[in-house]
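The complex appears here minus one protein chain, its other protein chains still in place.
On to chain A.
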Amino acid sequence: MPGKLKVKIVAGRHLPVMDRASDLTDAFVEVKFGNTTFKTDVYLKSLNPQWNSEWFKFEVDDEDLQDEPLQITVLDHDTYSANDAIGKVYIDIDPLLYSEAATVISGWFPIYDTIHGIRGEINVVVKVDLFNDLNRFRQSSCGVKFFCTTSIPKCYRAVIIHGFVEELVVNEDPEYQWIDRIRTPRASNEARQRLISLMSGELQRKIGLKVLEMRGNAVVGYLQCFDLEGESGLVVRAIGTACTLDKLSSPAAFLPACNSPSKEMKESPLVHPPSHGCRSTHNSPIHTATGSRLTQNFSVSVPTLIYTGMGSGSAGKEGGPFKALLRQQTQSALEQREFPFFTLTAFPPGFLVHVGGVVSARSVKLLDRIHNPAFVGIMGNTRSYKLLDWNSFNSDEPETRDAWWAEIRQEIKSHAKALGCHAVVGYSESTSICEEVCILSASGTAAVLNPRFLQDGTVEGCLEQRLEENLPAGCGFCHIPYDELNMPFPAHLTYCNNCRKQKVPDVLFTTIDLPVDATVIGKGCLIQARLCRLKKKAQAEANATAISNLLPFMEYEVHTQLMNKLKLKAMNALFGLRIQITVGENMLMGLASATGVYLAALPTPGGIQIAGKTPNDGSYEQHISHMQKKINDTIAKNKELYEINPPEISEEIIGSPIPEPRQRSRLLRSQSESSDEVTELDLSHGKKDAFVLEIDDTDAMEDVHSLLTDVPPPSGFYSCNTEIMPGINNWTSEIQMFTSVRVIRLSSLNLTNQALNKNFNDLCENLLKSLYFKLRSMIPCCLCHVNFTVSLPEDELIQVTVTAVAITFDKNQALQTTKTHAEKLLQRASTDNEELLQFPLELCSDSLPSHPFPPAKEHLESASSNSGIPAAQRATSVDYSSFADRCSSWIELIKLKAQTIRRGSIKTTVTVEKASPMGEGNFRNRSAPPCANSTVGVVKMTPLSFIPGAKITKYLGIINMFFIRETTSLREEGGVSGFLHAFIAEVFAMVRAHVAALGGNAVVSYIMKQCVFMENPNKNQAQCLINVSGDAVVFVRESELEVVSTPQPAASCQPSCTGGEVTT
């Protein structure tokens, strides 16, 4: 009996009229938790009832406390007929279960009905008394904190980052139960909402248990998703990163909010100013998965990296047959932890040593429902699923969705290894379901991490020592982690422009946020690749085959587009890359979004060269040269627009003889039988420094055109899909989070790929244009964390959902700071160079053989030797075999000049400069007339982990809400647009109300994970499901904080901070 839940119903307001005769309502409230229900008195004839009830007390297990939502139903009393429901409120009481978070939930909640939307509000007070329970075998995990934020939350310090946690639960979808035929839509919707609420509670509890097992106390980067599989059920799955967090005691060490947690981290004795060892290099466009790679043994032979709770650091070279392992993994939670994955996208300084590149894996599955006792569904039903793999019919073994994911994760892990990396950061998983076909995708960034954060105290291995060596920050992560001689794919390596010691790739793709210490030149921008492919309508296996055949082409084209657009922007790195492949009845859509930046450490990107196939045709030539000119102009314009002007360092300084990496790159051809073959790059095209586009057919022409049709945002606007915009650091406090949804209907007549692409492209571009127009009053501003989601609800419908936040910034201050910045940088640069020269070359790549990581070559070999294994043993996912080949041919097109010019090392000391202008900006803002005197407190919402110009003082708990809205009077509600507009506004309102009731004033890391919209205009009906999550927080404006905080706390941070930081 470890908990007592107390609920008080205070009052209602703005209730709907339920009695036509009197124009009033006789309302009462049912409060339900688990199987216990209490009722208030009926408050007669009022639209603003004052129940002022007694405290309803529920005595419950903490397990139930975690799983169950508190259910409050408002009804209209009717003497003669059944009472009419007005609406419901579900309250997740999880935030009350751990100390430090909210202590009471109290406030006005919108009363929500799935048919009518919000119908008035109800004032509720909820408290929980938890009794200490030392039962070791308990099933609850009260006390484990959950954060959606994908970085270490602002007022905490990471003691240990344990690693990956995942879990999934399945159940039958109430919408597809037989009973659904006889119950009302309302009852069905409510059953669904309640079930999902229960399932997320259960999931969270289970994840919490895993975290406790790992001796962690928190989950960061918690991402929970629903797969609505229709007939085959409902899957709720979640991933996250288990951590041990310490609350920072000093409240005054407040930092410019737009920084990652780095500053807090400085207080940690463990952490030094970033220092990493340099190893070799890598460039990666994306390293994509293939089925057969799975068979490779997966040894974690990384002695320096120990994941707490993992047992030994090495799982041995001989992993045994894949399937056996797979089963082991699904069974044993311990083994699960062998996935060295991190859902974080921003890290404490020093955590990230090297970044390899993006790794991704996809697999196509057929959904089917078969009994499997492995899962026990909630609500007493035993439900389970077999995954019937379409290409292994003879497989009798029941597999589970767990196994599907384990398989994909395994792939990801092996890809990371091929890149010489032992970990994957910025990891995420997603699905796309259409009828019975499901595409599972996972992606992340292969990386080498500093083990200090992963284990407490003990320091092992020689890597550690090397890490201690002081190397310039801001470029370390760019250095290739793999062996130069055995590169997993062809890449052009050059010496780092920053430190000149290590090799860097020509282009770097990652899924993480830009590291705070990274040296960036100019500003960043949102880069998107958009692609559609028609496919034939087909059933089951045929459909899955068609999809899996299309996938590699799509990936390839998406990457080509990204690369072209990146070059066009004169940038050399992508951050926050997210590639979404959506499957529909008759088409596949690919949408990749990322933020392009110019990393100072990486070489200057070459231009784009257009080569025609028929050089003799005069007019054609002319056309080509015209195009070329246009492209060159665009690049020049973009350079100006994004202020990319890397400091040219005169040739004399280049003195030191750095050998140009001449060796031929080795291609990764894991699929081809002769995978060890070395492909020489075809350098026969004229310009070696350029990215060559061959225009040999109309398709390519289209591509070039589409390159040029992307319109840059209007002046004063910037956009990115990462947390912060590189190059802007003086945010003012005005923020506007928004969601925009568009659905277009394609004309069904002779659709071609081109037409489809154009439609899709226009859709996205127009959407962006609309956003710029709507937010024009905020100029100068930046759209941050722009998150596009594509879905294909019906045959000819494309739905694009965008959530982002617009943040204003101060242009003038930007100029000032960059100036002072530049001066400091100059000084800094010179000293850096001096320092650097004192370092012998011992840290360079020649020291690599001694490195504990298995050289990538081994992997290649093992991969190739394994590629001949029988098909039955092969991974059950789709075969990508042809992809690598295509990839290689594509890579052949990429040529970059070896950049031997030494560039000045520019270190962005953002930390020092950022602080003061921020403060001023706020102060000025605050002097504006205050406009928050409303009776309803303002709750800010943002997809970012911070609030500009403010400090988050408290995390109140996770917000994870699921709503269904249905209508049978679509026209009357303003059509589909009116319906969805109202629904999204209501969802925002309910999120705000919950946050306010927890005592918070903002939601950070807000994300709309799902927005499933279905319509049937003929029947005048529509239904929509929305799932949102985020972290409820309390923030204090920095300007206010300055007044409040006395000098005393400032002293506490002094020892660890540099003088500049203390001034804030």
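The rule is simple: a contact is a pair of C-beta atoms (placed from the backbone, for glycine too) under 8 Å apart; a residue touches a chain by one contact, two chains touch by 3 or more; residues count from 1.
Methods note: contacts and distances are computed from a predicted model.
Comparing "FGF1 intracellular binding protein", "Large ribosomal subunit protein bL19m", "thioredoxin-disulfide reductase (NADPH)" or "Centromere protein O" against the UniProt entry of the hidden chain yields the protein name "FGF1 intracellular binding protein". Considering A:D19, A:D84, A:E435 or A:E986, the position touching the chain not shown turns out to be A:E986 (whole complex). Within the set A:K45, A:K537 or A:K774, the residue that contacts the chain not displayed is A:K774.
Looking at A:Q66, A:T345, A:S414 or A:T739, the residue that reaches the missing chain in the full complex is A:T739. Among A:L5, A:V31, A:I72 or A:I118, only A:I118 touches the chain that is left out of the view.
On the side of chain A, touch with the chain left out of the figure occurs at residues 13-14, 108, 110, 118, 121, 714, 736-747, 759, 762-763, 766, 769-774, 776, 797, 799, 929, 931-936, 938-941, 974, 976-978, 980-982, 984-986, 988-989, 992-993, 1013.
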